[in-house]
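In this view, the complex is presented without one of its protein chains, the others remaining in place.
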Amino acid sequence: MWDIGAGTGTIPVETGLLCRQGKILAVERDEEVANLIRRNCDRFSVNNVEIIEGSAPDCLATLQPSPDRVCIEGGRPIEEILKKVWQYLKPEGRVVATAANLESLYLISQALANLQARNVEVVQAGINRLETRGIHQTFTAVDPIFILSGEKF
Amino acid sequence: MWDIGAGTGTIPVETGLLCRQGKILAVERDEEVANLIRRNCDRFSVNNVEIIEGSAPDCLATLQPSPDRVCIEGGRPIEEILKKVWQYLKPEGRVVATAANLESLYLISQALANLQARNVEVVQAGINRLETRGIHQTFTAVDPIFILSGEKF
Amino acid sequence: MWDIGAGTGTIPVETGLLCRQGKILAVERDEEVANLIRRNCDRFSVNNVEIIEGSAPDCLATLQPSPDRVCIEGGRPIEEILKKVWQYLKPEGRVVATAANLESLYLISQALANLQARNVEVVQAGINRLETRGIHQTFTAVDPIFILSGEKF
Partner (left out) sequence: MWDIGAGTGTIPVETGLLCRQGKILAVERDEEVANLIRRNCDRFSVNNVEIIEGSAPDCLATLQPSPDRVCIEGGRPIEEILKKVWQYLKPEGRVVATAANLESLYLISQALANLQARNVEVVQAGINRLETRGIHQTFTAVDPIFILSGEKF
């Protein structure tokens, strides 16, 4: 699996734990953030994650092996990244991309249509949490996120 | 209309504008907040709102006239307030109450059932706004609120 | 106010009741649906709504007077309608448009940006209702809607 724009490493760490036999490439352009992924992998004894300090889409050409699954959490221009990723993605591979803003939502949706992705799903997750405030448990909202995915033919 | 726990006066001001012939009693126990309602009414040239500095349920006995509609935005214990309000509410009158926490939600729901309220409705409103952050319009969530209402037989 | 794609007439009826001095033009291309608006206006004794059987954007040129407010509930192509509406809209007038699908959401958002609308707001309303099912009150979701609005300079 490739994880592009891996941030603090939540996805690589979770995936690494769930798929002990899998190999995860985590791409992150910010050096400090990349170090944070390393620390989080160590903390959870995850040793099947390789961290790549680099910028998508440029660095994608050098990644080995080709992915069965790709998670796109960030990067720009998003439609370029998606197009490149599609090129390297194995047949029947699946791409998942997240969008927190309207433009990304639309661009990713359009890009998946242009790439003739199969089984496209777009889901908006909205989460409320009960938080203790004084003696009450108050409902507080987490900012919503859109999760788009599609398969290569 | 009675508005109990009127806060900054959003409900009284809006209602005052929409029902020019109506009479609105806004109950607020905090003196400074009550002054704020006054200022907001002046600002929007609303002159059919009477502001009562007092604490529900105690102050309700003195309010005149009896209400056709009651909006409960706060106060405690909420089930006591609702019971008292019900007593003064005219037949076929409607009460609307808001809840931001789990306990209020349950207590108001139970109280409406115990009072044998008709046409009870419970609605949870969850609002996301697109906010401009840098060059993007990001989805941000507003904390959800429950709106309960019911009619007197 | 102009209401374009007025459907069953909820918006015209509500607006007609709230603004007794206002004049509302309700545009609806389907004859039967237009008749339904008429019946709903009669039912609520609303007599400041004029119903226009016609298709936006073509019919807009004939509408009189120019609007202070426009509500766009439907019609296609949405960006053409918005552009025409903008032309007729009085200065400082406000347009509100609803979107239930991703494409409309994006097109309206883009159109408002292209028209250099001021005070643009995009809100997604998500409503859950408690519905009685057997002995329980179950949370059920209403499909979400996006409400976009902006002002003419």
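We call the chains A, B and C, going by the order they appear; numbering starts again at 1 in every chain.
Keep this in mind: contacts are C-beta pairs under 8 Å (C-beta built on N, C-alpha and C of every residue); 3 or more make two chains touch, one makes a residue touch a chain.
Note that the coordinates shown come from a computational prediction; the quantities given were computed from them, not determined experimentally.
Interface note: of C:S45, C:Q64 or C:N101, the residue touching the hidden chain in the full complex is C:N101.
The residue from B:I24, B:I37 or B:L105 that touches the chain not shown here is B:L105. For chain A, the list of residues touching the undisplayed chain reads 18, 109, 121-130, 137, 139. Looking at chain C, the residues touching the absent chain are 100-104, 126, 128, 130, 133, 136-146. The missing chain lies against chain B, touching residues 102, 105-106, 109, 122, 124, 126, 144.
Here is the rule we use: only the chains that are shown with their structure count from here on.
With centres computed from Cα atoms alone, the innermost chain of the structure is C.
Centre-to-centre spacing of chain A and chain B amounts to 44 Å, using the average Cα coordinate of each chain. Annotation: 38 Å between the Cα-based centres of chain A and chain C.
Residues of chain C in contact with two or more other chains: 109, 122, 124, 126.
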